[in-house]
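Only one protein chain is missing; all other protein chains are in place.
The block that comes next holds chain A.
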Amino acid sequence: MREILLGYGIFAMYYVLTINTIYFGIILFSFKEISKILKSTTFSKYKSLSGSNNVPPISILVPAFNEELTIIENVRSLLALHYPKHEVIVVNDGSSDDTVGVLIKEFELQYYKPTSIKDVIKTAKVRGLYYNPDYPNLYVVDKENGGKADSLNAGINLSSYPLISSIDADSLLEEDALIRIARMYMEKPEEYVAIGGNVRIANGCKIENGVVKNVKLPKKLLPMWQLVEYMKAFLGGRIGWSSVNGLIIVSGAFGVFRKDYVVEVGGYRGGYPGEDMNIIIKLHRHMLENNLPYKVAFCPDAVCWTQAPDTFKILGSQRKRWGRGNLKNMIEEGRFMFMRPKYKIMGWLTIPYNIIFETLSPYFRITGLLALIGYALMDMSGWKILLVFSLINILYGTLLGIGSMLLEEIAFQRYPRIRDFFKMLIYTVLMFFGYRQLGILWRFLGHIDFFRKKTSWGTMVRTSFNEDKKSA
């Protein structure tokens, strides 16, 4: 019995070690890619591009559910983006607060019957369209509640441009974020089907008039952990995944898509969270099945700032949602691509990695931990091996964290102070004592929700960016 427990425990340890090793490989790709990114961004003239005739127009879709606190500031900053031609489509998803009302008041919008909205993708009933010719590129769609995916689909139905961009109503884009993605898109317009932006944590930053003026690290524990986590996922992970065209997700907070392909794969899937990962997997599948050359890319210099949850309750609910969405996506799409040669890097690497090391990780990790605890209770003699394994695990993880921070310092330098670097480093190490374990637990609870067919969206409490300004 003892041997079995130890054996399983050690197997779980190797499992974790393998995750880290794969991640290490991905980070190496990120490093390889970063010099290319640096060169192409420093020598691009974004200012003149932002007024050029040759940049494709973009429809920005902003699904809004109970966003009356932040929506005005958000729309203002979207309208003022430095971009030659874009329209902002706010889709009110049957909010119970006055989201539509505050928009109508602020922009003096007029009601129109939704006759101009095409029916490309089926959505919940659209109640009306609001518009004011003084703001010719702002549209507000008011529809009945149908979820975020449904709102995005309604936005697609109204949009008039070939590119669409999905943006969370609680996020803020940097003024040149869109033009930076467009620059990348224009390199190979026939190949790029989706490009994701870099999501950064705005907690602790000073925000004025919808613009992040003073970048600072968050003061609170949870946002700080998420900052380190995001940096690792986005810079360390997604740059590398993108360079091998194995990116499985473009963050729902900010991404740009080819509208024709999104429509071809049937638009966003409703009913479940994780629609941002779902659309990317569907795009991969569609393009590979039809033998079309394509790329799903990550554009790290296009920045979107978002407010990270700062309480355990909200963060937990977000992570459970992610866990539920991830499981659904793997059951619905992932398993059809698992280890199938037709799906190339997606089939051989991305999907297997996600199923084995992301979706199933709670089971291996939790049972592994239990086995080790059980073993330790029966016999203490193996503690040295366990300690060595744990240390290797933490050191490996820290190394990956440092790698991501180096990428940040090489290419972006948003946190230039030495003190900030060490603060991030400390939190990278601290992550292994509590935060990681919580993340695993939340994902597991998300799976339980999935099997209990829970459909509610959980709590997501918005705080106004203005409030943040006051407290900062």
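The criterion applied here is as follows: contacts are C-beta pairs under 8 Å (C-beta built on N, C-alpha and C of every residue); 3 or more make two chains touch, one makes a residue touch a chain; residues count from 1.
The rule is simple: contacts and distances are computed from a predicted model.
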Name per UniProt, for the chain absent here [options: "Diguanylate cyclase", "4Fe-4S dicluster domain-containing protein", "Phosphate transport system permease protein" or "Response regulatory domain-containing protein"]: "Response regulatory domain-containing protein"
Residue, one of A:30, A:50, A:123 or A:354, that touches the chain absent here: A:50
Contact partner of the left-out chain, one of A:2, A:39 or A:85: A:85
Full-complex contact with the absent chain, from A:97, A:144, A:175 or A:420: A:175
Residue in contact with the excluded chain [from A:9, A:94, A:210 or A:401]: A:210
Sites on chain A contacted by the missing partner chain, in the whole complex: 47-48, 50-53, 76-77, 79-80, 82-85, 134, 136, 175, 208-211
